[in-house]
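Sharing a structure below in C-alpha cells format, with a few things to ask.
Note that one protein chain of the assembly has been removed; the remaining protein chains are unaltered in position.
== chain A ==
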Amino acid sequence: MIQSIFSDEHTVVFLQKGPLVFVSVSATRQSEQQLRRELLHVYHQIVSMLTQASINRIFERRKNFDLRRLLFGSEKVLDGLLDVMDSDPSFMLSAVQCLPLPSSSRDALSHILQKAITPDLVFSFLIANNRLVSVVQEKTVLEDARLKPSDLHLLFNLIRASAFQAGEIWMPICLPLFNHDCYFYAYVAYLDPPECTVCLVLLSTDKEAFYAVAECKRKIEEAFASQNALQWVANTQLYYVDDISVANLRHFLYKPSKVLDHHRQLPQFTCPEMEVGYRSQEERIRLLDPYRNMHNRIHSTSRPLKLIYHSAGKETLLAWVTSKFEMFACFTPLVTKKSAISELTKLLRWIKKEEDRLFICHLPKYSTAPQPGRSSTDRGSSARPNTSDTGLLSLL
C-alpha cells in the first residue's frame, strides 16, 4: 500500500484504520511519521465520538455507508483538532501541560474532588485555561488501563469545540486509547461563569447518572466557595522566561522522562508563556516547526540522537534527550555556545527547584462503594460496553 508521496512543496500521507482511509496533504516539512500520527489523532477523535466498535459494525453491514451522516455537526471538532495540532506542542510530546500551582493548593483541590463521588464515577478532571489542574481517578480503573495524554487532548478538544458557556453538558464520549469500544458519559460545566476559564469534567460509566453526577458538581461548587478555591486558580502564576532571568533563552519545552512514577502514569511537560515575538498564532505555529523537526531527528527509529544544536537565522535551537528528561529550547540567534550552555544549566536548576509547582506530582485515587442491590460483577469493571448509541453529540 502506498504510504506517502513527496514533492518539493507537499507531502501526501496515507493511513488506513479498519474500513477508514485517511489522507493528509501538507505543506509543512513534517516527517511522514509525524503526519501519520496527526492522522491517527483525527481517527481517534472520530472514535471518541462514535467508538471503534460502531464504526466497524456499520461498515460490516453496509460497505458503502457514508460516514458523514454520523459525523454531521462535528466539523468544528475536527477542524479545531487540526488547528490546535499545528500550534500546541502537547501532541508532539505526547504529554499534558499542567497549570503551575503550589502543591498544597493542588492537593486541597484534589481532596475536594475526591470527596465528591458517586458510584460509577470513574474520573474527575479540573481544567483551567486549557491546562490540567487536577485529576482524580477511581482506584480499580487503573488496574485495567491507564489514562493516556492523547485521550486527554481529544477530551480537551471536544470541550473547546463545543464552545458552550453557561449551563452544563451531559454527553457520551469514548476515550479511544483507554477503551475504544465503549462510552463514558461526561458531565461538563464551568465553575466560574461568565469568565468560563475553570472547567469541571466528571466521567461516569452510567448513562442514567446525570442527576447523581450533577449533585457531585454542586458539592464541589460548595466546597470551592467555602474555601475560596477559585481564587487559588485565578492567582496562579503562569510563568514567563523572564522569571528565570536567562537573557538569551526565549522559550523551552521540558518533559521529564518516565523514571518517576507519576510521570509514568501521566506524562507531562511544562513550558513558559510565550514572549513578545511569539504571541501571535502564526509565530506559535512557526516556532513549532523547528521543534518538530528536531523531535523527529532526535527520536528517529534508525538513527536516534542525543543532542542537536542548530544555529539558524531567526533563532538558535537546542534539543536534548537524557535518561531523566527531554527538552527543547530556543535562544536568540546570536547566542554563543558558552552562554547557551550556562543558561541551560540555570534553567535546569530552576525547574528542579519549582518541580512541585510545575507538575502534578501524584494522582489521587478514590473508590466508589458499590450501590446496594447491584450485582457484584459490576464492581471494579471499568466500563461496560454500551451498544445503543450512535453517538450524536446533539449539543455541538
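Please note the rule applied: a contact is a pair of C-beta atoms (placed from the backbone, for glycine too) under 8 Å apart; a residue touches a chain by one contact, two chains touch by 3 or more; residues count from 1.
In this text, contacts and distances are computed from a predicted model.
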{"item": "Listed names \"Small ribosomal subunit protein mS31\", \"Hemoglobin subunit beta\", \"CCZ1 homolog, vacuolar protein trafficking and biogenesis associated\" or \"Cytochrome c oxidase subunit 5A, mitochondrial\", with the criterion being the UniProt name of the chain not displayed", "value": "\"CCZ1 homolog, vacuolar protein trafficking and biogenesis associated\""}
{"item": "Candidate in contact with the missing chain, chosen from A:R297, A:K346 or A:H362", "value": "A:R297"}
{"item": "Among A:N56, A:Q227, A:Q265 or A:S311, residue touching the chain not depicted", "value": "A:S311"}
{"item": "Interface residues of chain A (partner: the chain not displayed)", "value": "1-10, 12, 25, 29, 32, 293, 297, 300-313, 336-338, 341"}
